[in-house]
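Below is one structure. I have some questions about it.
With one protein chain withheld, the remaining protein chains of the complex are depicted in position.
In order of appearance the chains are A, B and C, and numbering begins at 1 in each one.
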Amino acid sequence: MSNNKPLGQALREQGVSRRGFLKFCATTASLMALPPSMVPAIAKALESARRPSVIWLSFQECTGCTESLTRSHAPTLEGLIFDNISLDYHHTLQAASGDAAEAAREAAMEENKGNYLLVVDGSIPLGNPGYSTIAGISNLEMLKEVAEHAAAIIAVGTCAAYGGLPHANPNPTGAVSVEEIIKDKPIVNVPGCPPIPVVITGVLAHFLTFGKLPELDHLGRPLAFYGNNIHDRCYRRPFYDKGLFANTFDDEGARKGWCLFKLGCKGPVTYNACATIKWNDGTSFPIEAGHGCLGCSEPNFWDMGGFYNALSESTMNLSRTAAVGIAVGAAAGTASGLLNRRKKSKAEAAHETVSVKDLQREDKS
Amino acid sequence: MNSAEFLLWVRGPGLNIALVIFTIGMLIRLLEIFMLGRKQNLAELRANGVSAGLRTIFTRSTPADKNSMRRSMFTFVAGYGFHIGLFVVIFLLTPHIQLIQSLLGFGWPALPTPVVDLFTVIALISLMALLWRRLTHPVVRYLSTPQDYLVWAATFLPLLTGYMSYHHLWFPYSWLLGVHILSVEFLLILFPFTKLTHAFTLFISRWYTGMMAGEKGVAS
Amino acid sequence: MNSMQNSLKVEIGGYHTGNIPPLLHEIRHALRNLLDNGETTTIDLRSLPMAPGEQQQLLDILGKGEISVHLDALGKSEITESIYAGVWLIIHYNNNGEVMGKFIEITRVPAILKAQTADMEESLAALQMRLEEI
Partner (left out) sequence: MSKATLDRGVQILKEHIDAPTAAYFSSCVNCGMCADACLFYTETGDPAYTPINKLEPMRRLWEQEYTLVGRIKKLVGLSKPVTDEELGEWSDLVYHACSMCGRCSMVCPVGNDISYMIRNIREGISAAGYAPEGLVGATTRAVEIGSPMGITMHALNTQARNIKESSGLEIPFDREGVDYLVLLSSMEVINFPEYLEAIARIFKQAGKSWTISSEAFEATNSGIQIGASDIARELVSRVVEAAEKLKVETVVSPECGHAYTAIRWDGPNLMGRRFSFKVKHIIEVLDELREQRLLKVEGIEDSCMTFHDPCQLVRKGGVIEQPRNLLKMVATNFVEMDDSGVMNWCCGAGGGVSAIEEAEEIRLKAFNRKKSQLDKLQVDTLVTACANCRIQLEEGLEVNEMDIPVVGLTEMLADHLVEDK
């Protein structure tokens, strides 16, 4: 931890050539989804960047996010980044356990007070503190404690960012996201179930490079990766515009790779980089594999009205609602109609023949 | 409330509330009309009014004659632009058909989205032209009540927000889509209580007028 | 791996995002700009959505020109001039041979090929030391 030399120097000492460094900068720019023209600026920033201390807390989560991260191309450039951050606490990855692990956390917090980066995956249960604890400390308590002196927080995965699956209706644990608890720290959400590995490392790279968090959208996500929705970037988009849809997963449309909107694809409301960066080292992404987007990088994606119902359909049974409306409407309409008829017949019954004498007002004549 | 929760609400409870108010309200309106009844025509008829009534239901969608069309040209052009545009947008856009299909159990083919987009623009421009006319033409201005402006806005908003959603203009898409659906719900709720009812009752009006004229041997 | 690919029938024809023609236009403009103003351009291929098979189509169009260079720094890199002089394809790999970045660079010589000042200074010092040893 005392090894806190500027990155440029550290790399040179590791025997990385300037060419290698430039290559690193070019791929880092690409990783951060920044234009290649930014490479000189990135090189300059990275030259003097210092490795930050990172504390990684895992709460109500499935470890999918960590899996995703470790499935990224380690030991690689991302690995290099991790070489250049000081991952001081990550209870899944670290060698230490028990008291030693907690001690490492506390030491890192103390040493880097106000400067360390906090990464969280998993949601925090508010229902009962006992639902999820680490070393007997409730998630809520630990989050508050670690967040207090953090420079910034990265909420990795939809659970940490928006509550995710634990938050899904009926949310038995009272799960909430990080930003619902911590209000006074810069938080960047990196949602996805899990997020794309290079997106996680890209955000870390950004912090490493520029010492601050990237520009965010209205849901706290880095615009560089979540600035476009899947639908707009989808290679099947032309089929949507032409009105060519797969109606089942085994029809002609599905085989021909037509648009999956009718099969419940949530691409139009999902902001993520899947359609461009893709998964598995840029191999493919769900839509390319023939399945609609689930919208996993969006809040409440689990409750979006069924993965296989089209986005424009109601999340409730409209036909039943309409049937109720028709029944009530018919009854109310008939009642009102009968009232009107009675009123009209009353007027008719009260009719007194109009004679010519009645055509002028008394006061007028 | 974030955009996803908002979207969830408008797609679920919001839409259901609007739909139930719409169906109940419209049925009340229609039953109120029909149940008022009408006296049988005892005069010797020149022709059966039924075919004339059915005919008028369709013919009133076109101008009565060339000169009438010329005199009301603005209303005709803007009116057609708006109504045809609105029809195409509502009934020939895939997501809308999908929604209707989930309600009725059957659907029909859609138009390509760029075509629907064009019709949206036509409808929007026509609506703005009609508003301009409402504000400036002595007759329409004289007739206009606050309800006319309210209904104008309620019709304009779904088109505008739909257009903005499709093109991702100015606001995050999820919010736009939510606001779009909410604006439609607002329209549905207003529907039975305003002149919007004409979308249904005009067929009744045309039927009665066409039939009564037809019985006298006049093609109305 | 191969046997699995053979047993699955995947249709990939007919897809296109329509991104290839505008990309080629961009390359053409960049080449013009290089000739007129000496400005170089780099295009990050990862930032563009591509349909299955589309990127290969692009690479086929660019083809292999006269120069092909292999670089070994933090993993391998392939730097190939396309059949269009001044249009280079640069692919960076990591130590595992996985693709880390794919760029098209429109330049006379890709910057990464040039010997870097820092490296040269280091080399100078090393050479000096070597000479002293002799």
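FYI, contacts are C-beta pairs under 8 Å (C-beta built on N, C-alpha and C of every residue); 3 or more make two chains touch, one makes a residue touch a chain.
In this text, all values refer to a predicted model and were calculated from it rather than measured experimentally.
Chemist: Who does the absent chain touch among those shown?
Modeler: Checking the complete complex, the chain left out touches A, B.
Chemist: Which listed residue, B:Val50, B:Ala64 or B:Leu135, touches the chain dropped from view?
Modeler: B:Ala64
Chemist: Of the residues in subunit A, which ones touch the absent chain?
Modeler: Within subunit A, the residues that touch the unshown chain are 332, 336, 340, 343-344, 347-348, 350-362, 364-365.
Chemist: Given the full complex, what residues of subunit B touch the hidden partner chain?
Modeler: Subunit B touches the chain not shown through residues 28-29, 32-39, 41-44, 46, 56-57, 60-61, 63-65, 67-68, 71-72, 75, 79, 137-145, 148, 192-193, 195, 197-198, 201-202, 204-210, 212-213, 216-220.
We adopt the following convention: only the chains that are shown with their structure count from here on.
Chemist: Looking at which chains touch, is this a line, ring, star, complete or other?
Modeler: line
Chemist: For subunit A and subunit C, let me know how many angstrom lie between their CA-based centres, rounded off.
Modeler: 33
Chemist: What whole-number Å value describes the gap between the mean CA coordinates of subunit B and subunit C?
Modeler: Those two chain centres are 57 Å apart.
Chemist: Where on subunit B is subunit A touching in the complex?
Modeler: 2-5, 7-8, 11-13, 15-16, 19-32, 34-37, 94-96, 98-99, 102-105, 109-114, 168, 172-175, 177
Chemist: Spell out the part of subunit C that touches subunit A in their complex, as residue ranges.
Modeler: Where subunit C meets subunit A, its residues are 11-12, 14-18, 42-44, 46-52, 54, 71, 73-75, 77, 92, 94-96, 98-101, 103, 111-112, 116-119.
Chemist: Which residues of subunit A touch subunit C once you look at their complex with the stated criterion?
Modeler: Within the complex, subunit A contacts subunit C at residues 12, 16-20, 22-24, 26-27, 29-31, 33, 35-37, 39, 73, 75-77, 80, 233-238, 255-257, 275-277, 281-282, 284, 288.
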